[in-house]
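This is the structure, below, for whatever I ask next.
With one protein chain removed, the remaining protein chains of the complex are shown where they sit.
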Amino acid sequence: MAPPAKAVIGGQGAGRPSTARGRAAWPADRLGSLLAAVGFAAAVLLPFMIVKANRIASGQPHGLADSLSRAGAAELAALLAVVAGVAMLVRAPTVRLAAALAGLAGLAAAVSHAASRFTPPGDSFARVSPGAGAWLMTAVLALLATDALARLRLFPGARVAALALAIAACWLAFRFGLFDQLSVMREYANRADVFAREARWHLVLAGGSCAVAVLIGLPLGILCHRAPRLRAGTLQGLNIVQTIPSIALFGMLMVPLGLLARSFPVLSQFGVAGIGGAPAFVALVLYALLPVTANTVAGLAQAPAAAVDAARGMGMTDGQVLREVELPLAVPVILTGIRIVLVQNIGLATVAALIGGGGFGTFVFQGLGQTAIDLVLLGAAPTVALAFCASVLLDAAAEAFEGPGS
Amino acid sequence: MKVSVGTIARLVGAILLAAFLVRPEAFAPLFAPLTSNGAPPIYRQGNLLALAWSHFQIVVFATLASTLVAVSLGVLVTRRSGAEFLPLSRAVVNVGQTFPPVAVLALTVPLVGFGDGPTFIALFAYGLLPIFENTLVGIQQVPAAVTEAARGCGMTPAQRLFRVELPLALPQIMTGTRLAVVVAIGTATIGSTVAAKGLGEVIIAGLLSDNTAFIVQGGLVVALMAALIYDAMLAAERSIILRLGLPANERE
């Protein structure tokens, strides 16, 4: 009835005694203890805030105690101590998650509070930013939350809801100016218009190139699935495109697109030009083609031969087999391919700024040029956030499609 | 027939690459049509061979470092005592992958300064995910009967790891390393924006001086290098898989 039962019993048996011994040696949660230790060290040893007299002056580090009022420091310390206690002693993931989120909220409030304390009224030159200690504590709390979330094994829908809540919380924090005194937000305030424009363009670059790649890659994948002779050549060709470094591909495309724009002036009205967005867009499409096509082929190929055979046997045409059997089974794999592509393109789109292609990369490279780290952060942070959101959303979608089938 | 065509193509590619790196001037007529206004067709501001060598070196060292860390981490979280760390390590390397290379480079500059440092860190971080994931798969797919037999023979945990689990996971780990190396060769070119020594220098010089010949030769050298290394590593992997009769793991 259940032949593997024996093996399972054996497997457990092997583990029991040693696990029991491990627990006895250190009763607390080891991951939680490690995180608490790192967090404590960060709070005590590293600067909590950095204050600069102006944008490019060197920074003055301030410890936690010295960044907050006495009462504020005591409150934060008490909150973080409770979070550390939960991390070490409580195993229930929901409690751990709640503690980590409370810790993050407290930390954000403390950073905001410290930033206003360090900013002299009316001074628009001083720059205040979180120090290594604050960043490390944020990372530790985020790790605690991540671990709790991973253990909760949320349904795809719940994960998307959690993401939406997190975005809403961040939006509120920015809306009410919680971080307005921080140097990154100062940089933002100086270029809010440009930021909005580059953000839109970054989305168009990454999302649009991904969409075009799907429009081309999906039929191409289906075609390759049908004609095996086409498959090897196509995938190899796309593979070669992937080995060309991004900045080189961007650069190489400037020539043909420039020629095109010069020969057909009509096209330049639609934005086709040798420099700027067009070569970047085309390059991103080219990079995205391989994952989309390869995953379509792989997804279609994984339909069980017996199921395809049965479908044929029942009199389905090739088209019906494709629509009713092969494609539905391939959807999760294709979505995984799209996720890879979207995350990759969101990152690669930053490189477009090198050839005048715009996007968040503009701030990154400007910042690098001016050695203004806050400006770099203004470009890098939204890119990371965007890639992270895309990855969560598409992962959830792929899993949701996998659910009923398997 | 098909095999020999591929082999010849690889051989020709390798010879062309070597020839171009040693005597780039010989190829000047090829690149001349890509230039305008009498710009030089071949990059002369630095020795191409030296640039290729340091590009290669940084990729190798960074990938070695990420292999060491990712495999150790993979081993740790598949031990009984490390299982607690599995969900978090998985999540962290996954989230790490969503950091765009440019962002990692730019954000590490204030920490380690301009030069090879940021590139090394970025390549190292990017290598972690594929190698870690593949190490996990490799160790987890060792058949239960085999680890059971190893225990039954009286192997200590260390002997089981080094004589049975790691050798059997090796092809899968190599797959991860191969994917990491190819990504690293491409990403290292972006490192030149923060002054790392590498072939990105040639491409950036081309972008700055609007010289397509530089862009193309830099891109081609990098692409050829990536393709040749990818093929060589794939061949090594296949030979091991073939010898062991293990199920092939195709993950391209």
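Chains: A and B, in written order; residue numbering restarts at 1 for each.
By our rule, a contact is a pair of C-beta atoms (placed from the backbone, for glycine too) under 8 Å apart; a residue touches a chain by one contact, two chains touch by 3 or more.
We take it that contacts and distances are computed from a predicted model.
For the omitted chain of this complex, the UniProt record lists the protein as "ABC transporter ATP-binding protein", which is one of "NADH-quinone oxidoreductase subunit F", "NAD(P) transhydrogenase subunit beta", "Formylmethanofuran--tetrahydromethanopterin formyltransferase" or "ABC transporter ATP-binding protein".
Of the candidate positions B:A122, B:L168, B:V183 or B:I215, contact with the unshown chain belongs to B:L168. For the chain missing from the display, the contacting residue among B:E84, B:E148 or B:D210 is B:E148, taking the whole complex into account. One of B:V22, B:L68 or B:L244 touches the chain omitted from the figure, and that residue is B:L244. Although one chain is not drawn, its touching partners on chain B can still be listed: residues 143, 145-146, 148-156, 159, 164, 167-168, 243-246.
The rule is short, and it goes like this: only the chains that are shown with their structure count from here on.
Chain A and chain B have Cα centroids separated by 22 Å. Of all residues in chain B, those touching chain A in their complex are 34, 80-81, 84-85, 87-88, 90-92, 94-95, 97-103, 106-107, 109-110, 144, 148, 151, 182, 185-187, 189-190, 193-194, 199-200, 203-204, 206-207, 212, 215-216, 218-219, 222-223, 226-227, 230, 252.
Across the interface of their complex, chain B is touched by residues 7, 10-11, 14-15, 18-19, 22, 29-31, 143, 146-147, 149-151, 235, 239-240, 242-249, 251-252, 254-255, 294, 343, 346-348, 350-351, 354-355, 361, 364-365, 367-368, 371, 373, 376-377, 379-380, 383-384, 387-388, 390-391 of chain A.
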